[in-house]
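Below are the structure tokens for one structure; questions will follow.
Note that one protein chain of the assembly has been removed; the remaining protein chains are unaltered in position.
Each chain carries a letter (A, B and C) given by its place in the written order, and its residues are counted from 1.
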Amino acid sequence: MTEGHELVISTDPAHPANLIPELCRAFYNLGWVTGTGGGICIRQGDKVFIAPSGVQKERILPDHIFVLPYPQPPPSPHTDRIFLRRPTVPLKESACTPLFWNAFTLRDAGSCIHTHSQHAVMATLLFGDATSTKTEKIGEFRISHQEMIKGVRLGGTGKALSYLDTLVVPIIDNTPNEEDLKDSMAEAMEKYPDAAGILVRRHGVYVWGPDWEKAKTQAECLDYLFEIGVKMKLAGLPTVLQA
Amino acid sequence: MTEGHELVISTDPAHPANLIPELCRAFYNLGWVTGTGGGICIRQGDKVFIAPSGVQKERILPDHIFVLPYPQPPPSPHTDRIFLRRPTVPLKESACTPLFWNAFTLRDAGSCIHTHSQHAVMATLLFGDATSTKTEKIGEFRISHQEMIKGVRLGGTGKALSYLDTLVVPIIDNTPNEEDLKDSMAEAMEKYPDAAGILVRRHGVYVWGPDWEKAKTQAECLDYLFEIGVKMKLAGLPTVLQA
Amino acid sequence: MTEGHELVISTDPAHPANLIPELCRAFYNLGWVTGTGGGICIRQGDKVFIAPSGVQKERILPDHIFVLPYPQPPPSPHTDRIFLRRPTVPLKESACTPLFWNAFTLRDAGSCIHTHSQHAVMATLLFGDATSTKTEKIGEFRISHQEMIKGVRLGGTGKALSYLDTLVVPIIDNTPNEEDLKDSMAEAMEKYPDAAGILVRRHGVYVWGPDWEKAKTQAECLDYLFEIGVKMKLAGLPTVLQA
Partner (left out) sequence: MTEGHELVISTDPAHPANLIPELCRAFYNLGWVTGTGGGICIRQGDKVFIAPSGVQKERILPDHIFVLPYPQPPPSPHTDRIFLRRPTVPLKESACTPLFWNAFTLRDAGSCIHTHSQHAVMATLLFGDATSTKTEKIGEFRISHQEMIKGVRLGGTGKALSYLDTLVVPIIDNTPNEEDLKDSMAEAMEKYPDAAGILVRRHGVYVWGPDWEKAKTQAECLDYLFEIGVKMKLAGLPTVLQA
């Protein structure tokens, strides 16, 4: 298969190459992906669709989407990542690609969303350690007794949580290079198999789901919970109650 | 009447099957129905139009709307709810259906709106008991001397409140299953016949009106009052004054 | 002239009957006119265009606009207000009409805007007296040394303020009936001839200008100043400095 000719740009608005630009515009309006940050990828069967890196996310065009085969061996110092299609304009794939891959390989996700939402970042500061950049162990955002918890799935792809469940989202330290989060994110995903997302201190959050619809609605539920958790903390209210 | 053929989808934008998707998009932009939460139903004469459960509310299509006859006997362990039309795609009717029905039977409402607005949830925490999940008696959100009180109707369907009235919205405990709120919501509606809505602790609010326009404007007025009530509480200002 | 035939609805988007609906939609998105509150009127020469009362402001249609001749004698117990055109659907003119008229007669304004912005209401509480509903004298919102002060005009229709001017907006008590604000608003406008707007405690603000463009930009500047003034107060910062 000749790279670069795989994806005939579809006119179907439900095609991932059309959905990703539309969703990025929506996420921009939520304040999740301003300043070129954040993004979304979609995996459909044996193909992964990924947005480019370092561009205005609200102005991505379908032609800018990268298509990769799935599965594929992890890239190494000696081998590059394999692409089915690259944009015809010079762009680099999202720096989140190895992190998105964690969601595919460790949770069999069909979509993964990364946001720089300030609710997520404030949650990492108020629920984590806000006075250090390196922490000995993984931090935790914890909240209970909120209806929106019911919109989150066990491990991101399993059955929905109940109102009686306490939501726990691990918080890992940030790294200077986004791709270096791969191992600590994977470690946190393995240590917290029920977690539906991973918070990155002073950076944002990664959320995934079986498909883009469920990834998006879980990202909305988690963001809502980060927001109200931060409000509760600042108002001096406990975020976790005994059942 | 053969179920499934009742509703010929209308091209009239004022038809409930077209209005509900439009209103859900508007409510999504207000942050009321993110993460599949919340929704709206409309009753016109002997038909009730209800959105599906667990889907992205901002992407509902007219074809996704359920149509039910009104009145009908309450469903029991032995009888199902009766439908005039179900969507052609596999969907379940809103989990709020029994709660919407409270508004129809107890207040003769023509429309009922449920939101997960954070202003409503923060109001239940700052005006209710934020350290317990089970409370002995119904809580109360109370605010006086706000112009927006005049946009709220007595009992949700009666005459408009005056600037000199104190607005009281009961706060009931949340339950793990949304349908289990039916009885405590009904009890609060009977105990507070003048209340224009019911707050659900750590969950959101139910608001109704004689028609969708009045339900919507009352939902906006109540949300405004929850928001400013929360701001006043956090600023240390009293929300109720002597007249 | 036969009432009801004066206004041929124009297709010109700059015609007041088309502008008012458009501006009301914009104000709704700013949170200024939710729940049917607030509105805008435009005077062009000898005609005043006014929106209806008690309807969803974001859904007004050109046909809903009232047209009145200007000037006209004030309505009395024995005489009604004179109209050139009423909507063909049964609607009542905005309850703000006598207050808008204050801006026309006392300031020769060409447009007047009324909002229920929470920034305005919080300003009336934090800069006024938040523990009483009746105050002996007119309150004052005061702020200095903000660039946005330069967007406000002396008396609302005169020359622009300078960065070195202290902005003062009087705060009057609210009344149960909106039209009863007419006299206290007029009194405040006469006592504060330089004021570009009148705040109404626990209600909102009235702002005017020589034309709708200037009324709108001044409403934006004042709202910005109310918002940042409230933020400064809550952060413990002084809002007025010595020059």
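We adopt the following convention: a residue touches a chain if its C-beta (ideal position, glycine included) is under 8 Å from a C-beta of that chain, and two chains touch if they have at least 3 such contacts.
Keep in mind that what you see is a predicted model, and the values were worked out from it rather than measured.
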Touching partners, among the displayed chains, of the absent chain: A, C
Selected from A:61, A:106, A:126 or A:237 as touching the chain missing from the view: A:126
Touch list for chain A against the chain that is not drawn: 34-37, 55-56, 116, 118, 121-122, 125-126, 130-133, 174-176, 200, 202-204, 234
Absent chain, residues of chain C that touch it: 145-148, 151, 162-164, 213, 216-218, 220-221, 223-224, 227-228, 231-232, 235, 237-238, 241, 243
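The rule we apply is simple: only the chains that are shown with their structure count from here on.
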Pairwise touch network: line, ring, star, complete, or other: line
Identity of the most central chain, Cα criterion: B
Computed distance of Cα centres, chain C from chain B, in Å: 32
Centroid distance [mean C-alpha coordinates] between chain C and chain A, Å: 45
Touching two or more other chains - residue numbers and ranges from chain A: none
